[in-house]
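A short write-up of the structure that comes next.
All protein chains but one are shown in place.
This part shows chain A:
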Amino acid sequence: MKAAALLFLLLLSIAAAVTVGAADLSVVDVLRSVGAHLGLPVRALPPLPDSIVWELRLPRVLLAALVGAGLAVCGAVLQALTRNPLADPFLLGISSGASTGAVAVLVLGIRIGTGPVDLATGAFAGSVAAFAAVLALAGRRAAEPTRIVLAGVAVSQLFSAVTSLIVISDAHTQDTRSITFWLLGSLTAASWTAVTLCAAVAGAGLLVCWAAATALDAFAFGTDAARSLGFSPGRTRLLLFGVTALVAATLVAASGAIGFVGLTVPHAVRFVVGARHRSLLPACAVVGAIFLVWADTAARTAFAPQELPVGVLTALLGVPVFALVMRRRA
């Protein structure tokens, strides 16, 4: 029941968010455009509004939903695995690695073969490099939460330093501005390619996490407890660290490091649905999606035509919501 209501709220949010913006569109227009593109027997929209819906707003709203869902679930999984309430999807060096990669591409103009590498590819490569460095630094006992968290902190610092170095050494003001915007997180670069890629990777990743829901429950009392309930803590941790890193890297490549969602949505949802992951993870996915859809809608319209980086807004909106939930709980 509750699940169905939440899903309906998500679909409604997506449809409604697409109508918001400078061009005046209704939910019916949105449904007509989507229907026509899916080959349903509906009257198509005129070309201009149709391209606003289908090429501009819909990919962006969908990307917001995917990024919100993915970050929230990764955060919940990492908080359980490390038993650390401060864990977020960028715990393992993902975001600082992504910035280094993106900045390297942007400033140094790295090329593969004939064409320039795009920002997203650079960011993804940077994230993967950072995660690999975290694993290498954590060493043989990488599955121990304390070691991997410490390694994550160290590697994040290292990559941030490298990013600053590159920026200071050779950046034009133009670059610096777009870097800053991207570092704070932004969904302006949304495209159907990004949506498809994120849907595939995040979808598969979330399924793996959901399949591991019981194992995550078993970690509540620590490593020994998980083992005595029949799990292999080391293997489970490494698998889920890898999966969440891959999902986070893909999402960050598409949207920059949008903070706050992955840290606080899991806490807020836990207050309401409880800490058991079979219900917590799907609820995090839907609530994270709804939250980011509306945060991004606000980011692109509140100060139109000026656009805010959505990462700034997630914090501005998120903290009061979070405070409210915490107070009601206590």
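The rule is short, and it goes like this: a contact is a pair of C-beta atoms (placed from the backbone, for glycine too) under 8 Å apart; a residue touches a chain by one contact, two chains touch by 3 or more; residues count from 1.
As a working rule, contacts and distances are computed from a predicted model.
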Among "TonB-dependent receptor-like beta-barrel domain-containing protein", "ATPase", "Iron complex transport system ATP-binding protein" or "nitrile hydratase", the UniProt name of the subunit that does not appear here: "Iron complex transport system ATP-binding protein"
Which of A:D88, A:D217 or A:D296 contacts the chain that the document leaves out: A:D217
Residue among A:L137, A:V153, A:A189 or A:L229 touching the omitted chain: A:L229
Contact footprint on chain A, counting only the chain that is left out: 83, 85, 211, 214, 217-218, 220-222, 224-225, 227-232, 270, 274-276, 278
